[in-house]
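All protein chains of the complex are present and in place, except for one that has been dropped.
Labels run A, B and C following the written order; every chain starts at residue 1.
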Amino acid sequence: MNQFGTLYRITLYGESHQPAIGVVIDGVPPGTPIDPAAIAADLKRRNPPLIGTTPRKEPDAVILTSGILNGVATGSPIHAMIENKNVRSHDYDHLKAQPRPGHADFVAKMKYGGHQDPRGGGRFSGRLTAPLVVAGSIAKMFLPYTFSHRLIQVGSLKDMDQLDAYLTDIAAAGDSVGGIIEVRIEGVPVGIGEPMFQKLDAALSSMMFAIPAVKGVEIGTGFSGITMTGSDFNDRFIAATGQTTTNHAGGITGGLSNGNPIVFNVFVKPTSSIAKGQETYAYDTESVRTLAVKGRHDVCIARRAGIVLENAAAIVFADLTLHHRASKPL
Amino acid sequence: MNQFGTLYRITLYGESHQPAIGVVIDGVPPGTPIDPAAIAADLKRRNPPLIGTTPRKEPDAVILTSGILNGVATGSPIHAMIENKNVRSHDYDHLKAQPRPGHADFVAKMKYGGHQDPRGGGRFSGRLTAPLVVAGSIAKMFLPYTFSHRLIQVGSLKDMDQLDAYLTDIAAAGDSVGGIIEVRIEGVPVGIGEPMFQKLDAALSSMMFAIPAVKGVEIGTGFSGITMTGSDFNDRFIAATGQTTTNHAGGITGGLSNGNPIVFNVFVKPTSSIAKGQETYAYDTESVRTLAVKGRHDVCIARRAGIVLENAAAIVFADLTLHHRASKPL
Amino acid sequence: MNQFGTLYRITLYGESHQPAIGVVIDGVPPGTPIDPAAIAADLKRRNPPLIGTTPRKEPDAVILTSGILNGVATGSPIHAMIENKNVRSHDYDHLKAQPRPGHADFVAKMKYGGHQDPRGGGRFSGRLTAPLVVAGSIAKMFLPYTFSHRLIQVGSLKDMDQLDAYLTDIAAAGDSVGGIIEVRIEGVPVGIGEPMFQKLDAALSSMMFAIPAVKGVEIGTGFSGITMTGSDFNDRFIAATGQTTTNHAGGITGGLSNGNPIVFNVFVKPTSSIAKGQETYAYDTESVRTLAVKGRHDVCIARRAGIVLENAAAIVFADLTLHHRASKPL
Partner (left out) sequence: MNQFGTLYRITLYGESHQPAIGVVIDGVPPGTPIDPAAIAADLKRRNPPLIGTTPRKEPDAVILTSGILNGVATGSPIHAMIENKNVRSHDYDHLKAQPRPGHADFVAKMKYGGHQDPRGGGRFSGRLTAPLVVAGSIAKMFLPYTFSHRLIQVGSLKDMDQLDAYLTDIAAAGDSVGGIIEVRIEGVPVGIGEPMFQKLDAALSSMMFAIPAVKGVEIGTGFSGITMTGSDFNDRFIAATGQTTTNHAGGITGGLSNGNPIVFNVFVKPTSSIAKGQETYAYDTESVRTLAVKGRHDVCIARRAGIVLENAAAIVFADLTLHHRASKPL
């Protein structure tokens, strides 16, 4: 439901246009130094003033109400809350009759019997990724691993130096594009992951698909390994540490980290809310008509989703690293 | 760990060469007719007498020891056990000094301090997918959905009519290939899935990556949607039922089923155990030398993995369908 | 950890003297009318202006930040927060050298390596029962059962009409007393509870012992049934509804509700923080010396614990009632 993890366990709450969103984080080792500036920096990376990202800029000040004393984690759950300040709910009035193609409007209404909060996408909004970033930021404070990410493709563009111009054109057309992001984690020891169903890749992908707009996850070489034979794909060991010549496996074998860098790609689909007209169903007339979505939306969510994916991965590593502590041999 | 699901909850046990493997299945609705012949048929599809599949053919007789009376589920957990009969453990002696490239031998030894059962890959063996098939088979007995799968690519081959010849060549080279399998579920009502972390796609991908050799999951159009714009990618509604003109989303929006067929692709990597020599590390000499893996292995696991993926998906749908029952409006 | 339940799942956070305490509540059926006045009334019952209860009177204004729209539950998690306003942390300075007998000071310091928040008992404070009351209050808004409780004994006093005078004497002596509270739930249908480990009595007792100061739970006749024979203890059926002549079982058989009123007793120990001097260990001198606990404490927590127990029970019934929905026959 709204929880992820068993030992590093996070509980999210909030909707896009309600008073606040937040997260309760359980399992931060007592004594972990908590750095609010690092959290703020990660949140800023999630909402940068770049071409192609939403004009809705929330201050995203994080209120920490519990679990921290004298700058370190006490061992009690940490609660982080962010107020929603910059809401323009009337932007969504025109969507009552016409659910947006590609968006959760329709399914949410059906599942919750019309009781869901439809404003700004409600709980299905990308806004919920802000507390996810907070929880990942705190995870990184006690994990001795290095996390990073990079955008490797946006639409048909592979040269990221031309991104501003490319997105300016897409925006001018009232359209949107998706992207592929590579996430990389270095310094992970051998053995992180718990078979059978808490395998590292299983947990990572589960977390990635929990993030709005994600439609694909591949580990290491992934789908492009389809044309390789086993003798090409297999990573050969060259040391007792598990170091391999290649890293087609993306650092994960049998669902466990294998001592090489963890690398995986995530496909983020084009933003579904676009200004360009779309012929789609309307409840009121019971027929198809053109919808042009209003409101403030990203032309390319992928441009700012990287830190979300990176920090979401950190949450997974926090949980499985604590599990690894617990499952060690006698 | 070894469990998946909360309401339809399965618990796996077993290793490749120990006396038995099995599964405990909790949450089968009381009164569900249990058909052992359907289970046997699914297990046979997992181990077909086809070119490119392992010569280890287990009888895979399922022993049902509890939870069934007069042919229907009692409401107590169902326990299904399969004995391992056709084991040749000495085939694995040569792997003590040299962990197989691409296989879990190395990580398992490191994680379990050398106490793991290395024979036949132990718990990391594909053998564990047999009880998974059983649990999925039983899930299908009470779910009113239609499950299917098909192989869409094997290595560089896209025309499945030529598969026997293609795999014969690969086998002759002592090599292996991977495959891409499409899984399809029809008849799913709107709203299956529980945000934020039990989204339908999150749960499906988590389950898929739990299956050995899976290295990629994409929903609907997936990664190939990268070159599409939002106006192309968005599926337009044409009816109040949620029916859409296209299905780029693979039947899942906002993590919930949207009334259209559920479609996703899974990449199964080339089998790591190959007869062809590989230069890889040896513990005894602390240097790299050639390893040619003995034993009975699949040339292309993807050829018989489809039923595993399909039934694994059924387990996910069983769990989330019961959740949907529980989360309905007042 | 800080969570209870799987379908009606609550997540607590907070410490006694940190900025806020609160709860995230998942699983409230969409459409449930949420009445803030009922929550406030329950919180007031938890902190009444009665003899023998703590002089720390918090306003306990509940801030609801999510999960509610137009007065009804949306299906998203509800977050309720209560600020800690009336804190006097210096009252606790004298406890740094001497852990209070009977209190969690000592164990908390040991478990959390000294990083815990010791002020006001930190997370071990009875203050954390306020969000528990909120979660129970909301549970009662969709459960068609009748919840009640009554104090049946305080110290050696069984006539509750004399309670004020009795507690005035105890207070004058700088001492404290415990109490036994009966909780009663009526209108519960047959079958609530999930064997083997989510039996109704197992879940209820687990919840009760999570509440500070609880040291005993008995269902129905409980321990005093020890001198009865089976022929006396057994409740005889008199109707097809499951109605019985007596209710020694307290309405629970085989871990399931049996159609009769649910009745159980809870023993709340005497408050550990007392003004009366106690000879106990001091870290600084490494010897035993007298400790007189300062601060504002209850003479008899049991006097105001009833609503906590009652609402905590409501949380259990909410979770198991949703489970009962999910586990119904095909």
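Brief remarks follow.
What we mean here is this: a residue touches a chain if its C-beta (ideal position, glycine included) is under 8 Å from a C-beta of that chain, and two chains touch if they have at least 3 such contacts.
Values in this document were obtained by computation on a predicted structure and should not be read as measured data.
Counted over the whole complex, the shown chains touched by the missing one are A, B, C. Interface note for the absent chain: among B:G122, B:G136, B:P270 or B:G306, the touching residue is B:G122.
Of the candidate positions A:K44, A:K57, A:K158 or A:R325, contact with the hidden chain is made by A:R325.
Contact with the chain that does not appear here is found for just one residue of C:Y112, C:Y145 or C:F317, C:Y112. Panel shows chain C; residues 1-4, 12, 99-104, 106-108, 110-113, 115, 123-124, 128, 153, 155-156, 170, 173, 175-180, 190-191, 194-199, 201-210, 212, 214-223, 225-240, 242, 244, 249-250, 253-258, 265, 267, 269-272, 274, 276, 278-281, 283, 286, 288, 324, 327-329 of it touch the chain omitted from the view. Although one chain is not displayed, its contacts with chain A can still be listed: residues 6-7, 27, 29-32, 75, 142, 322-323, 325-330.
Although one chain is not drawn, its touching partners on chain B can still be listed: residues 1-3, 9, 11-15, 18-22, 24, 26-27, 30-31, 63, 65-69, 72-79, 81, 111-113, 115-117, 122-123.
Keep this in mind: only the chains that are shown with their structure count from here on.
Between chain A and chain C, the least number of touching-chain steps is 1. A summary of chain positions shows that the Cα centroid lying nearest the centre of all protein Cα atoms is that of chain A.
Rounded to whole angstrom, the centroid-to-centroid distance between chain A and chain C, based on C-alpha atoms, equals 37 Å. One simple way to say how far apart two chains are is to compare their mean CA positions; for chain B and chain C this gives 45 Å. Centre-to-centre spacing of chain A and chain B amounts to 25 Å, using the average Cα coordinate of each chain. Multi-chain contact residues of chain C (touching two or more other chains) are listed as 27, 30-31, 75.
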